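Dumping the structure here so I can ask a few things about it.
Shown here: the complex without one of its protein chains, the others still in place.
Entry: subunit A
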Amino acid sequence: MSEEQIKNLETQFEARIARDEKIEPKDWMPEKYRKTHIRQMSQHAHSEIIGMLPEGNWITRAPSLRRKVALLAKVQDEAGHGLYLYSACETLGISRNELYDQLHTGKAKYSSIFNYPTVTWADMGAIGWLVDGAAIINQVPLCNTSYGPYARAMVRVCKEESFHQRQGYEIMIKLANGTPEQKEMAQDALNRWWWPSLMMLGPTDDKSVHTEQSMKWKLKRKSNDDLRQQFIDQTVPQADLIGLTIPDPDLKWNEETGHYDFGEINWDEFWQVVKGHGPMNKERMKARVGAWERGEWVRDAAVAYADKKQNRKEKQAV
C-alpha cells in the first residue's frame, strides 16, 4: 500500500471511532492502534494474574469461612478476568505464549501496586476497598472503548468487580469497629495502601505520555488526574464513616472547587517500583514464573492425553 492509501485509511479509521463505531478484530487498523492495544490489554491481563498473588497469600489464613469463600471467589474472578483479557488481546494477532513470555521476561509491565506486601489480614480489606476501588474507576470508562473485544471483556469485568470492593470495605468496617488492636490493624493497612492506590491511577497528566492518543481512541475517557480526584472524593467520606484517618496531613475539603485538596505524591517511589525496585517485584516474578514452569509437565501431559484420545478415535473409525 502506498503512503497515501494508508493515510486515507487512517483518516477513515479515525472518523469511524469519532462516530462511536466499534473496531472489530478483522477490520483494518493502524499498526500503532494494534500495538497500543496489545500493550494496554496485556498489561491489564498481567495485572489480574499477578494480582492474585498478594491475596492468595491470605486464603488459608482467612479468619472465618465467610471471609474465606469470599476471598477465594475474588481471586478466582481475577484469574477469569485475566483470561478474558488475554483472549481479547489474542484477537490482535499475538499468541498467548508470546504474552506470557513478555510477562515472564519482564518486557511487559503489570500494575505496580502488586509489588507491595500483604502483611496482615487488614490488607485484604484495604486491597478490596482501595485497590479494587481505584481499578473500578479506571475500568468503567473502558466498557465504552473503541476496540470491541476489549469493551466486551470490560463489561464482564466491571459487572463482577463490584463485589470485590464491597467485600474489602466490609472487612475494614468489621476491623474498625473491633478491638483497639483490630482498629489499629485497619488503620495501619490504610496507611500503607493509601498512597500506592493514588499512584495506581497513573502519572500526573503532564507526565503521562500516552494520554492524548489514548483519549482519541477512547482507550481513555478521563485523564489520570481527574480519575485520581474522583477516587479521593469518593473514598475520603468512606474512611470518615468508619472512623479511619487518611494518612495525608494536607487532605482538606475545598469548598470552592467542590473537591478534596491533597498532599504531594511521592513519584520517586512510584518510578522505583515500576522499574522493579519495589518491595515484592522479585518475589512476584519468582512466584509467577515458578508456577508456570512447575506446571509445564501438566500442560504437556494434557496434550499427550488429547493426542492419544484422538488417535484412538481415528483408529476406531477405520
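The criterion applied here is as follows: contacts are C-beta pairs under 8 Å (C-beta built on N, C-alpha and C of every residue); 3 or more make two chains touch, one makes a residue touch a chain; residues count from 1.
By definition in this document, contacts and distances are computed from a predicted model.
Per UniProt, the protein behind the absent chain is "1,2-phenylacetyl-CoA epoxidase subunit B"; the candidates were "Fe-S oxidoreductase", "1,2-phenylacetyl-CoA epoxidase subunit B", "Quinol oxidase subunit 1" or "Potassium-transporting ATPase ATP-binding subunit".
Touch with the chain that is not drawn comes from one residue among A:43, A:87 or A:139, which is A:87.
Of the candidate positions A:77, A:123, A:161 or A:248, contact with the hidden chain is made by A:77.
When the missing chain is restored to the complex, the residue among A:104, A:166, A:183 or A:222 that touches it is A:104. Residues of subunit A that touch the chain left out of the display are 24, 26-28, 73, 76-77, 80, 83-84, 87-88, 90, 95-97, 100-101, 104, 152-153, 160, 289, 292-293, 296, 299-300, 302-303, 305-306, 309-310.
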